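FYI, not all chains are in this one, though none of them got moved.
In order of appearance the chains are A, B and C, and numbering begins at 1 in each one.
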Amino acid sequence: MLIVMIHKAGPKQIEAVVKAVETMGLTAAPIPGSERTAIGVLGNKGYVDDTTIRDLPGVQEVIHVSKPYKLVSRDFHPRNTIVKVCGISIGEGKRPVVVAGPCAVEGEEQILKTARAVKKAGADLLRGGAFKPRTGPHTFQGMREEGLKLLAKAREATGLPIVTEVMSPDTVGLVAEYADLLQVGARNMQNFELLKELGRIQKPVLLKRGMSATIEEFLAAAEYILAEGNPHVILCERGIRTFETATRNTLDLAVVPLIREMSHLPVMVDPSHATGKRSLVAPMAKAALVAGAHGVLIEVHPEPDKALSDGPQSLTFHGFDLLMEEIRRLNAFLGVDDGGEKAP
Amino acid sequence: MLIVMIHKAGPKQIEAVVKAVETMGLTAAPIPGSERTAIGVLGNKGYVDDTTIRDLPGVQEVIHVSKPYKLVSRDFHPRNTIVKVCGISIGEGKRPVVVAGPCAVEGEEQILKTARAVKKAGADLLRGGAFKPRTGPHTFQGMREEGLKLLAKAREATGLPIVTEVMSPDTVGLVAEYADLLQVGARNMQNFELLKELGRIQKPVLLKRGMSATIEEFLAAAEYILAEGNPHVILCERGIRTFETATRNTLDLAVVPLIREMSHLPVMVDPSHATGKRSLVAPMAKAALVAGAHGVLIEVHPEPDKALSDGPQSLTFHGFDLLMEEIRRLNAFLGVDDGGEKAP
Amino acid sequence: MLIVMIHKAGPKQIEAVVKAVETMGLTAAPIPGSERTAIGVLGNKGYVDDTTIRDLPGVQEVIHVSKPYKLVSRDFHPRNTIVKVCGISIGEGKRPVVVAGPCAVEGEEQILKTARAVKKAGADLLRGGAFKPRTGPHTFQGMREEGLKLLAKAREATGLPIVTEVMSPDTVGLVAEYADLLQVGARNMQNFELLKELGRIQKPVLLKRGMSATIEEFLAAAEYILAEGNPHVILCERGIRTFETATRNTLDLAVVPLIREMSHLPVMVDPSHATGKRSLVAPMAKAALVAGAHGVLIEVHPEPDKALSDGPQSLTFHGFDLLMEEIRRLNAFLGVDDGGEKAP
């Protein structure tokens, strides 16, 4: 940690900062500069809460040499993490996976029909929401456990592993009984009690970035899960909230290569929620793969116009077939086609 | 709901939209315009999920006549709601309340000392976090139940009702045993399972606005609590996340008069978290009251420089005394001084 | 400037950074830490462009001790600047001024009528746009020079000094012939050629904050004007662009006390553009004054419903009378009533 003093800071103020640092059991090393003094803080293990320093008289700013996360950082864990979901490897050097399905499970026919269609088209995993976080209480909230059972049926019928959202600590056990990959939605990225609970199981977790979460906060949220003992975490960019209203969210695709630099965890992209517009899903899915995403989540519905949620961003079966065809060609071009490791 | 077609939309597209609307059990009334056609949707009760419509071919946009909330809306409940906390009335026409205390309960001496100091200075309620949501898992997470017990002691010692945060559905019961006003933090504004649980008790709830929540989403979150049967909700603006980094958040004070127009619920302001800077707390607290806030939350700490969290935005006892003096003068000026109803 | 290395940075990388610093004619002082090394940069005069350093291998981050501005900084110019407009003093310790008038000059009757009405109500200056920046070219663009002439007539009729916008360097001379205070709109805050031109005249300038400008960029924009030799600058917060759409912009009122800390220049607030909603103008204007603003800009129109621009946020004459009455009472309460210096 480095503490920068204002250029008028006197010896007394510097002394006070040094004392405060020492109170924290750390060492302070003042660095006199031509214009002002800075104070280096040594000996801390990991992140230091700077609130005891930041506002002392004469302090201009405090900058951190360490981050609020360690376990998820490539700095401390250089080797790539490969997350296995029912034998499917997700991560660096593996063929990117495609997770497909409806926003919400609406009934047996809908989910089975969709599962068979996306399986036929070549999807790797099946997604479908049983517990739905909705802005208001007066709209469809999901089929809950009944929905989980239908997902299990769809898995039996197709062999596709299941990805579904969990919304609260007390339902982690229930959802984990059915799901192969547990999803944490954007609204719950900082639901820390939920994250801790997920850290106590050993099933893989798909953590979506919060609507206004910085990359640092995103990685720190994943740290909660790893810190509790569950290393099987996949990160997912799904668009952030900005002033732009022409798209549902703003897909921040640059975080894909950035996260690959900062962390060893796999990173996926959800172009359906990010754009909210069917016609933008395919171009953004392909862009995500070229940017280095380890997988994409695509919303597919038998009849998007009748979907109980997210119809406008859901692909039809035909639209999904076309996208999968493009993705296969793209993977071949990128040298990450079936089974293949990335070319050197 | 009104559906606007693109100016090239043909009879077939219009027909399809009409059908889709009828499938929803609603009535569609096409309105031919000089440039294009619009279709009015009639007969819906409350908000209509437009996802089955928004993306039909030929549809340009869908606009809502109803909102995702009803119970919190002044439109449907014109009379102001006054929330009572241990006999203290909070809301329109009442003297604005001051909730003061440390960000986190750190120990018996700290909380008792602070409780006595803020009581002496004239605070109405005592705040203090026992369960602390922190960006990373490696920083102080709060004293949990032990913290709640210390808050109860502080209440005995001073008579001040207690405001403290609840972070998960399964701890609502525990926190409700101790707290007089249960706070939902910004990160949990859309933790819907938590909101529903809070709707099932009858203790008052202080709901903080999410960092990137629109007013509509904020009110819709409150709707979750009211919809479950608990009408005792106070809204709290605490700053939103923007591109500006000079302050911790951007205090969106204009929402105070706006919420008073849109809803009958009381609205409070937290200038401490909003600004993150001690020197900005007093001016923003006074600005909030002049803008019509029904109360303010002020962080106070015996030794801000040693606080385990939010030290830089915490006032000293002396600073809080001065602020309370200014607030008393301001309330007198505004005609909402002690006990007094607002002057006509 | 301080350069922080990643914790694995080797001697070669550190050496390279030291060299790069020396190439810039500065001195580099490596500071070995327990976890990693930092390098202090000494001897720079003012801000250093860090682009030659920031991306060297092994560099984690660069932090600045100096800012991109000096002349506007209180750090280097502690005494408050009082800007005089036709004998009216604007700044710390003076009675806050009220600038009132229509968004745009629409005709002789409209501007004269408004000028007389706001004068009668107690406004200090008259505002009115002759050159109007509009999102699209197909809407009213302002009366240009003819509008300036009408403003001059209104000044003759009422004695109110004129505030009006200038949009390009080549019209600075023309606008300066008529205006007493030249306004730079939010869209032009970083129109640097315009700022430089305004720095070459001696008339006071009202600089509005850009829609997505940080405080640092805002002050740096003012620095352009001062650096060219014109010290008569007033800053104006008018709302920033955020995700929130319930208001036209988000009024960032906390910058008022913040700017008063960071700079010696006067700061005003425009609640009309910030909120875009008539009913929010009065509460935000009063909040701004309590927060320490040195003045407010209020849009007033004889018939807001017929205004060619910004009708929804314009006050009627009656609404403005009521606001002025409230402002007079508030100024008396704040001890900054007519002529009076602020009480100690």
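Here is the rule we go by: contacts are C-beta pairs under 8 Å (C-beta built on N, C-alpha and C of every residue); 3 or more make two chains touch, one makes a residue touch a chain.
All figures in this text were calculated on a predicted structure; none of them were measured in a lab.
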item	value
Number of copies constituting the complete assembly, 3 shown	4
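Here is the rule we go by: only the chains that are shown with their structure count from here on.
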item	value
Copies chain A and chain C touch via same or different residues, half shared test	same
Most distant chain from chain C, judged by the mean position of its C-alpha atoms	A
Cα superposition of chain A on its sequence copy chain B - rotation in ° rounded to nearest 5	180
Intercentroid distance (Cα basis), chain C paired with chain B, Å	30
Whole-Å separation of chain centres (CA-atom averages), chain A against chain C	39
Junction residues of chain A - those touching two or more other chains	212, 241
Residue ranges of chain B touching chain C (in the complex, touch as defined)	212, 214-216, 240, 242-247, 250-258, 261, 274-275, 277, 279-280, 283-284, 286-288, 290-292, 329-330, 333
For the chain B and chain A complex, residues of the former touching the latter	20, 23, 46-47, 49, 51-56, 68-70, 133-140, 167-171, 187-188, 190-194, 196, 211-212, 216-217, 220, 223-224, 227-228, 241, 277-278, 304-313
Complex interface listing, chain A residues touching chain C	2, 4, 6-8, 27, 29, 31, 33-36, 38, 40, 42-44, 60-61, 63, 65-66, 75, 212, 241-243, 245
